[in-house]
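What you see is the complex with one protein chain gone and the rest in place.
Up next, subunit A:
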Amino acid sequence: MQLELSAEDAAFRQEMRTFFTTQVPQEIRDAVAERRELTKDQVVASQRVLNAAGLAVPHWPEEWGGRGWSALRRHIWHEEMQRACVPTPLAFNASMVGPVIAAFGSQEQKERFLPRTANLDIWWSQGFSEPDAGSDLASLRTTAVREGDEFVVNGQKTWTTLGQYGDWIFNLVRTDPEAKKQAGISFLLIDMTTPGVTVRPIELIDGGHEVNEVWFEDVRVPAENLVGELNKGWDYAKFLLGNERVGVAPVGSTKRVLAQAKDYARSVSVAGGLTLLDDPLTVARIAELENELLALELTALRVVAHSADGKPHPASSVLKLKGTELQQAVSELVVDLAGPASLASGAGDADSDLAGWARHATPVYLNLRKASIYGGSNEIQRQIIAKTILGL
């Protein structure tokens, strides 16, 4: 056992810290720090800075821009990025479709898509969930029927995050309606400008537009856009979801928000000339969250240090479960610190004397209710722990 990072890993950490805090545009990092919604241009600009330095897709195969880092270094890269308020590379590109194409795509698909995916020249959307297929993803019904050199796609996807910006969408589609649930599914790439693709916004409780419905009506997709083998899509989806869980405990960003919360608490006066940071219940709440985050961070380190052969450690469900709970709890704390100022969510910077963090607190809190639902709901994670770890 050894507590310290090796000298090499410590130097790596410092190198990441320096890069992220000096090379990514300050106004983008400020927007993250103030928890403002990022524009598409900001997300693209940030990822391109990272990609130019070889830091956008370090976990990909080296041939396509990967760096061959240890799991620990990938963890450090990810944490330092969040700590420095740098937007993490678009997950749909970097963690989802990119690794699937790199692992299962044809050589032609790799050459055509991977460089542009890494550089965010293509903005990918995810077409997995459907109205009747959420956590029970294999129930999906969108069909793709082969006609000559094309698939004809019909159906509806939902919860398509940031689909309004999407250039292409990667989909799970049913290609064999006779086969058992998981067996007849394929993984298909669709250009979103193809006739018959319609994106409709879904309005959410935070007042923002983040997710969409995507409709496919007789959409004709070249057969060359099928990834891997026909009817093997479920295997690729499992591979992708395994990747998704690895980075799913946002320890670095939650820690950063909790650290900011102390400053917020200091800025709020309460009776007797004191601030909220003098309030015993507030400090106890912060201290408890800090300790749980420490436990989560150390657990993440245990998991990355022991993840063999790139397979997710069984305890990674703990990270998803607890990581999202703490992310939500910290967002709830910030709303409580804001108090009445939290009501001013509709006020722009020019119209309000109230602090930006306080005005953004409730939309963020409401938005983060999603965290325990997506990526395999927390109930699914409990099911995984009970079944695969406890044998129940």
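Assume a residue touches a chain if its C-beta (ideal position, glycine included) is under 8 Å from a C-beta of that chain, and two chains touch if they have at least 3 such contacts; residues count from 1.
One rule holds for everything that comes next: contacts and distances are computed from a predicted model.
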Choices "Aspartyl/glutamyl-tRNA(Asn/Gln) amidotransferase subunit C", "Multiple sugar transport system permease protein", "Acyl-CoA/acyl-ACP dehydrogenase" or "ABC transmembrane type-1 domain-containing protein" - which one is the UniProt name of the chain not shown: "Acyl-CoA/acyl-ACP dehydrogenase"
Consider the whole complex, including the chain that is not shown, and state which of A:V43, A:L277 or A:A341 touches that chain. A:L277
Given A:A53, A:I202 or A:A305, the residue that touches the chain left out of view is A:A305
Candidates A:A52, A:A183, A:L274 or A:A287 - the one touching the absent chain: A:A287
Can you tell me which of A:D9, A:E150 or A:D176 touches the chain that was removed from the display? A:D9
Which parts of subunit A are in contact with the chain that was left out? 1-6, 9, 13, 72, 83, 255-256, 258-259, 262, 277, 280, 283-284, 286-288, 290-299, 301-302, 305-306, 315, 318, 321-322, 379, 381-383, 385-387, 389-392
